[in-house]
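This part shows chain A:
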Amino acid sequence: MSALLEVRNVSRHFGGLKAISGCDFSVTEGHAHGIIGPNGAGKTTLFNLITGIYKPTAGEIVFAGERLDGMRPSRIALKGIGRTFQNIRLFKQLTVLENVRIAYDSQLHYSPLEALITLPRMGRNEAESIAKSSALLEAFGLGALSDSLAGDLPYGLQRKLEIARAIALKPRLLLLDEPAAGLNSGETAALTEFLRWVRTEYKVTLLLIEHHMHLVMGLCDRITVLDFGQKIAEGTPEEIRGNKRVIEAYLGAEEE
Partner candidate 1 sequence: MNALEVHDLTVSYGDIRAVKGISFTVKQGEIFTLIGANGAGKTSTLRALSGMLKYGGRVVYEGTEIDAIAADKRVGLGLAHVPEGRGIFGNLTVMENLKLGAWLRKDKSGVAEDLERGLTAFPRLRERKDQAAGTLSGGEQQMLAVARALMSRPKTLLLDEPSMGLAPKLVQDIYRVVREINAQGVTIVLVEQNANLALKIAHSAAVLETGSISLIGTGAELLSDPRVQAAYLGA
Partner candidate 2 sequence: KIGLNVELTGEMPAVGASAKNAAELFISQQNAAGGIPIGDQKVPLELVIGDNAAKADQAASVANKLIAQDNVIAMVGPDASACAIPASEIAEALKCPMISPWSTNPKTTVDVTTGKPKEYVFRACFTDTFQARVLAKFVLNNLKKTTAAALYDVASEAPNGQANLFRETFETNGGKMVAFETYTTGDRDFSAQLTKIKAANPEVIFLPCYYNDVPLIVQQARRLGITADFVGSDTWSTPEIIKLGGDEINGSYFCNHYSTQIATDVAQKFMTDYKAKYGQDPDDIAALTYDSFGILTEAIKAAGKLDRQAVRDALAKISAYNGVTGSFKFEGTGDPMKSAVILQIKDGKFVWVANATP
């Protein structure tokens, strides 16, 4: 299988701080790819670079054969990259359904003028969007909450909704930034199952950052380890688990 995403020698500096320097790796289509590394290693920064929120200081990012660096975040999203955020960023004052519809809207094709005077094409589009979005929420087990405000959901469900919203974009690649943060071990196990389901059901490649080793080791086909903005290791979960450098920098002496 071919590389869906390639990060080539990418660097990003903040003032004097090298958050990412010369980072190189690629994600194979269909894989679940994990990124781990100590706090401040540059994992989230890497996500922000891929999704266009930050521009790389140097290097290039290629997605499905096309260079992404320099594109606006919305363009990149429309190319087929969905994401969640480390600190949940839902549209809190909007309903659960609206949150999903906003992402789904990229599939709708009508012009502002059609919207202003409601031509029939818009009506059909809208009806379809409601139906598809509701179905997605149903599949995620959020159907009953369609009309609640996103900000009123309990934390765990907010995380789930964020994933649903990203899926509504119909992405080929889904970036998840610490989806299990704040979940207990029981809940994390359930999340692992859930992510497996998402991956097959929606046929997405997963790239995820996580500190819960059970999840990472259980789910990922491949793992990249970052430290100080650089890749220090890459391999299968077994290889990583045994890697001295990784243990030293990240996992610590006794495993959880």
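Per the selection procedure, all candidates are chains of the complex that A comes from, given by their letters.
Just so we're on the same page, a contact is a pair of C-beta atoms (placed from the backbone, for glycine too) under 8 Å apart; a residue touches a chain by one contact, two chains touch by 3 or more; residues count from 1.
Keep in mind it's a predicted model, so treat the numbers as computed, not measured.
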item	value
Touching candidate - 1 or 2 - for chain A as found in this complex	1
In the complex, chain A residues that touch candidate 1	14, 17, 36-41, 44, 86, 154-156, 178, 181-189, 211, 213-214, 249-256
